[in-house]
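Report on the structure given below.
Just one protein chain is left out here, and the rest sit where they should.
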Amino acid sequence: MSELVHADEWETVVGLEVHCELKTESKLFCGCRNAFGDEPNTNVCPVCLGLPGSLPVLNRHVVELAMRVGRALHCRVERSIFHRKNYFYPDMPKDYQISQYDEPIDVEGHLELPDGYRVGIVRAHIEEDTGKTAHIGGSGGRIHGADHSLVDYNRAGVPLLEIVSEPDIRTADQAKAYVSELRAILVATGASDGKMEEGSLRVDANVSVRPSHRATFGTRCEIKNLNSLRSLARAIEYEARRQIELLEAGESIVQETRHWNESEGRTSSMRSKEEAFDYRYFPEPDLVPVAPDEAWQATVAASLPVLPAERRARLADAAGVAPAEVALLVELDLDQLVLDSVALGADPRVSINRAQNEVAADIGNAGRLTPSSFAALVAMETAGKITATQAKQVLAAMLGGEGDDPAAIVAARGFEAMDESTLAASVDEVIAANPDQWQRFVGGDQKVTGFFVGQVMKRTQGKADGKAVTRLLQERARR
Amino acid sequence: MTPTGSAIAIAGAVRRGERSAREVVDEHLAAVEAREDEIHAFNLVLADEARAAADEIDRRVAAGEDPGPLAGVPIALKDNLCTRGVPTTCSSKILEGWRPPYDATVVQRVAAAGAIAVGKTNLDEFAMGSSTENSAFGPTRNPHDTSRVPGGSSGGSAAAVAAGFAPLALGSDTGGSIRQPAALCGVVGVKPTYGAVSRYGLIAFASSLDQIGPFAHDVADAALLLEVIGGHDAMDSTSIPQPAPSLSAVLDDGVDGLRVGVVRELLEGVDADVAASVQRAAEALAAAGAKVEEVSVPATIYGLSAYYLIAPAECSSNLARYDGVRYGLRVDADDITEMYTATRAAGFGPEVKRRIMLGTYALSAGYYDAYYGKAQRVRTLIINDFAAAYERFDALLSPTSPTTAFAFGAKADNPLAMYLSDVCTIPSNLAGHPAMTVPFGAGDDGLPIGVQVMADALGEPVMFRVAKALEEAVK
Partner (left out) sequence: MPARISADDVRHVAKLARLAVTDDEVELFAGQLAAVLEHAQDVEALDTGGVAPTAHPLPLENVLRDDVARPGLDRDEVLAMAPAAEDGRFRVPRILGEAP
């Protein structure tokens, strides 16, 4: 696509529908295993195959997970009923989907992004997943040009929670942040394993554009097949540009469903024009309403863990930083370590840096750190007893299983911060050995700073403190 | 020739070791052999399976075990009840040859009670009809007059009991499909309270109306069979979470002091001989001590219209799954949409197509509120009017069918005329209330007439008492 001339005169408006496969032992309406990757058609029974005479019975745990998520998204949990959504498709055994329609379980909530931006939640409702269809013949498993298709019903009847946002999202990055945050909430509440690559979270995006000053929404297109955050962002950017180009060319947007093709990096219209869909919703007569009473709701509310937003707020508060700055720590589940370490008197900034860099790099071994050992390490670094480089090495050793006493590791390795005069001598030697680079440094070329620091580090076997070296270099240059 | 003995008598004799189940089964199979060609009650006779099951019952009795309250009793199963490994067709080409991998709950329960399935009975395709003429495998004939229909949709089950092929049968009733054929064949037929009998394994026609129920020669046998199949089933979300009520114990309590209302609206437009039977039934109950009065249940007049919007709508969705993908008939085609349309065009008969079309139309965009939504509100009106009647009465009385058994082809070309056969039975389905028919006299043509007894939800005990009193009066 060409460069847009007036891109900044348009605003993108996005609402997301996230289908979350709920993490349960059994399916939504039958006792078949809810498992990913099993041999085709091995987790099926009369109910999830839609055999004549079979009837659905609702999984209690699904309702509880939906209630938990509803709470976490600040929704009202309401009396809900199921409808049938009628359409023919071979991955749907009954040729209707049992889904909550105009009376869903969770309504009117919001999700707060790490930067504090609130995205409204219209609703979250329970519905059943479809089977999986593989297209045989033709190219690359695609539907077009295929000779025939094969259907596996293991996924048919797996419980889904469809979470629908308000059209409050304005950029591709915001869409990514929304899905990341929602994913974190779904994992925290035990509703999902969060595995986007296994289809545990599937995102549809409703995208429209409007002139930046206008209050009314433009015509939207629904983009399907967004299986990663990267796809989501690319698809939104592509689709917004496509729509802007059409509008700038004086054309109009047709409301339709479009399919994202990751390899081609474009969206395309999904169905032939003549195909009319009329889902003929009506209340599912084989199921009865779900009406959680106060006691049940209270039990579920009590079972909720501390959610990511609150964890961020708690740490940000203690550390005196913005919540967005600790988002990664919460995602990595390192917030408690840092929080405890700060409570023991460790410097918040240094604690955060060491945790989200060095500890994150060896996250599998983070359990080897105790708040006090981590706090002790941070304290040694901030007190100047060891350099930053040394601190990183000691931390790596602690994570590597060399014990949880940083002082012992420091002693064993002979790490001590060098005294000023020894360090100054090394600096002078390096300057003397590299007169050309020194002239450039004195002339104001900052790029050679790294070279000098590196040379001093080499000469001192890493014991030098980089910041001290830089200071000494600057003092000498000013002379 | 015709086997004798009620189910209760047979089970008693078998349990006491006085008769062998094998002998009972052979006797009934001989009756089938003698008359089935003429009647065509069955889509499938399970002769070998029945004999093997009978031998097993006899073995258990010999070993000192009790095979249960229906020990050795032959039972005919409507061919819309799933039977594991045994073809279950719904009398439709689309399911021809399909063998379910599971048993319906009621099939499990009758087997666990010692009953022996002797065959799968014919029906109007997918239980849609009132004459069994809509079967893809040919009609069933009325044992009382083979030039007449047996009624429907459970015509095969009604005829099997009437012909002595089995003392008991199971059918399903969505708008009268047990009661109307029972009336036309001169046997007892019961539609229980919605949710009293598990629907698991009953191939759905209209889910919010369908109920399974018994056919029997007499009220006591029907009560026993209902006790066996009733009670909560965790596989059906709409199953009432209570054990089956005891009916046998109250049968002889009489009707002295009971208040029985004769529903005025359901007497309108019925044949004079049928109306006369209802009148005599009312008098008989009064003679037995009941307080009998006429009562108006006004909204019942809208029952037929509401039914023919709700039932087709639900059926259009329930029958979507017959698409040639997972089981049953497939007509091969180039792409899946053509395969769907060709398979369904070839697999469904005209009445099923008509109802799918009607239901699809009633649910389609723009019509929901006017049709399905409106019909559901009418359902509320009918429930309210019944509730008012049940404040004053313990049970209600009406004809079961407006006519006695009619001739083949008499209504085949006029769907609406056929639908009117169910005008008296439909209100109970819409309300979810129990209703049953008891043979009470004969028409001018000598054919059986049935009188319908209705009761409030879970009112089976009082309903059976009234039915029993009517049966006593006929004797």
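The first chain written gets the first letter, and so on, giving A and B; residue counts start at 1 in each chain.
The rule we apply is simple: contacts are C-beta pairs under 8 Å (C-beta built on N, C-alpha and C of every residue); 3 or more make two chains touch, one makes a residue touch a chain.
This is a predicted model, so every value here is computed, not measured.
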Task: Neighbouring displayed chains - absent chain, whole complex - done: A, B
TODO: Just name the one of A:Val18, A:Val57, A:Val300 or A:Ala355 that touches the chain not displayed here.
DONE: A:Val57
Task: Residue among B:Phe126, B:Tyr340, B:Tyr390 or B:Phe440 touching the omitted chain - done: B:Tyr340
Task: Selected residue (touches chain absent from view) among B:Ser20, B:Thr121, B:Ser153 or B:Ser208 - done: B:Ser208
Open item on the list: Give me the subunit A residues in contact with the hidden chain, please.
Closed with: 24-26, 31-34, 39-46, 48-49, 57-63, 81, 87-92, 130, 133-136, 143, 146-153, 224, 257, 259, 270-272, 275-278, 280, 283, 285, 287-292
TODO: Extract the touching residues of subunit B with respect to the undisplayed chain.
DONE: 98-99, 101, 194-195, 208, 234, 237-238, 240-241, 301-302, 304-306, 308-309, 316, 320, 323-330, 332-342, 344-345, 348, 353-354, 356-358, 360-361, 364, 370-371, 373-381, 383, 415-416, 419, 430-433, 457
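Following the convention adopted for this analysis, only the chains that are shown with their structure count from here on.
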Open item on the list: Roughly how far is subunit A from subunit B, centre to centre by C-alpha average, rounded to an integer in Å?
Closed with: 56
Open item on the list: Quick check on the complex: what are the subunit A residues that touch subunit B?
Closed with: 46, 49-58, 84, 86, 88, 90, 93-96, 149, 151, 278, 280-282, 285-288
Task: Contacting residues of subunit B [partner subunit A, same complex] - done: 80-82, 88, 90, 95, 98, 100-102, 104, 199-204, 206-208, 234-238, 313-314, 316-317, 320-321, 323, 325-327, 336-337, 340, 360, 363-365, 368, 372
